[in-house]
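Certain chains of the assembly are absent from this excerpt, and the rest are unmoved.
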Amino acid sequence: MLNSGDTAWVLASAALVMLMTPGLAFFYGGMTGKRSTLNMLMMNFIALAVVGVLWMLYGYSEAFGSDAFGGLVGDMHNVLLHNTIGMLAGSKPDQISSLSFVMFQLMFAVITPALISGAIADRAKFWAWTLFVAIWVTVVYFPVAHWVFDFNGFTDPNAVGGWIANKLKAFDFAGGTAVHINAGAAGLALALVLGKRKGWPKKVNRPHNVPFVLLGASLLWFGWYGFNAGSALSASDLAAVAFTTTTVATAGAVLSWLIVEQVKDGKPTTMGAASGAVAGLVAITPACGYVDPLGALVIGLVAGAVCALAVRLKYRLGLDDSLDVVGCHMVGGLTGTLLIGLFATSGVNSLGGNGLFYGGGLNQLWRQAVAAFAVMIYSFVLSYIIGWVINKTIGFRVSDEAEVGGIDEAEHAESAYEFGDTIGGRLAEPALTAMAKEPVAAGSATQKGSAS
Amino acid sequence: MKLITAIVKPFTLDDVKAALEQLGLLGMTVSEVRGYGRQKGHTEVYRGAEYAVDFVAKMKIEVLVDDDQADRAVDAVVTAARTGRIGDGKVWVTPVETVVRVRTGERGSDAL
């Protein structure tokens, strides 16, 4: 039977996760220069549009249909969302509306490619990126989501789910592998395919709007409660556990990132606080339903410190992972996925297990490692190929002029801001000419105060 | 006619304005500029990457004055803008050939 409380929570969670993509847009968009912020916003926003359509057409089915092609993807049983309307999902007696699950999972499929965009800030052709998103979700995300998120019998009593969830039995409560390691590895691939920005690292722009970065991080944190606690797919104690561990780990990661900054740079920064929050959220994502609050604190503290150090490596490596997709999401995702092997405890989740420190030995750790590296390698290789082919065919990178002059103007014919007295801007001739030819609308000429 | 141009620390603007008013100079034009010189800039840090900002925020003040008031005006600005610390700025004087008040078309001293 449909449990209305559970369904309400899943619907609310789906809305919360939807908000994460705009949140990410602002988190990233604030870090770019002011002449490329719109492009960054658009790279994120377009993921909502593209994946929103593909998910309905075939994506949901590819991810959550019953095993097909030897378990690579789901079958086509749910194309166009067939067999979901009016259906229930989950195990009896407390079930949720299938479509609420469809929408909840869609939002994961949207934000994952959006995450990648940070690796190639300021330099990607917008339509090439849009094409990349469409191909990437089809070839990388939907399959991986099938492996990780599709549990036997959840969407349908007879459905056979993916290998990581059901055979390997690695734990990934809300997407440490499918979302973060996946996006991080893809970001690495694209940063390599597109290469460094002109002048990087000597002439980089500092973040043009740090308040936007914090606004984005805050919306991400807020939405992440849907992501993590919503992944319980019920308004249950398990959801509250995930909510708690998410909060504690994130708080810990903010502190440890700031402490690393204090030690290494002498000052705690706003960028650091925002980044620490994201690092903590990333790391606790796979673990949030499997660890207790103390375990969550350790995971958060470790993730904040590790990521704070990891983002510094790109200068040594000569890798222009512009907004640190690798340093935050791949490293953070790996941290959380592996630490489950140490901190998992069946005390918080009867379907979970025990990690090394809770008497479970190394049993869980190797499963975690296999899942993490399988997704990482699959994603990196496929993403590199997709990016490489797009680059060789339609071209992935804007011209040098566009990069120097500003990608917003070149790709979108817009400027993000006009804070000055508008200097010399005016409506261009064509519209005016059109107007001159047309009679003025009836009412306007007779109005008080109207001046031409 | 002379044009006095001053590059000063932004927070001294009110004092400079008051000092000029004391001399009966009631007009000026100001703008935000950034300066480089003996005064050091500062370093910012974003995700561990140090970012050197070499230029320092300054205020540029331009005042048109009659020839005979130029010296007094320069002194007034210098005194008002002085904090005694590096980066207090420069004041310089350039000759001006004509000044016109847009509203009336008046020229020379009358235009001020």
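In this document, chain identifiers A and B correspond to the written order of the chains, with residue numbering beginning at 1 in each.
As a convention for this text, a contact is a pair of C-beta atoms (placed from the backbone, for glycine too) under 8 Å apart; a residue touches a chain by one contact, two chains touch by 3 or more.
Source: prediction; values computed, not measured.
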Copies of each displayed chain within the entire complex, written as a formula: A x3, B x3
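Methods note: only the chains that are shown with their structure count from here on.
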Computed distance of Cα centres, subunit B from subunit A, in Å: 50
Contact set on subunit B toward subunit A in their complex: 44-51
Contact set on subunit A toward subunit B in their complex: 201, 204, 206-207, 261, 264-265, 267, 269, 271-272, 275, 308, 311-312, 315, 324
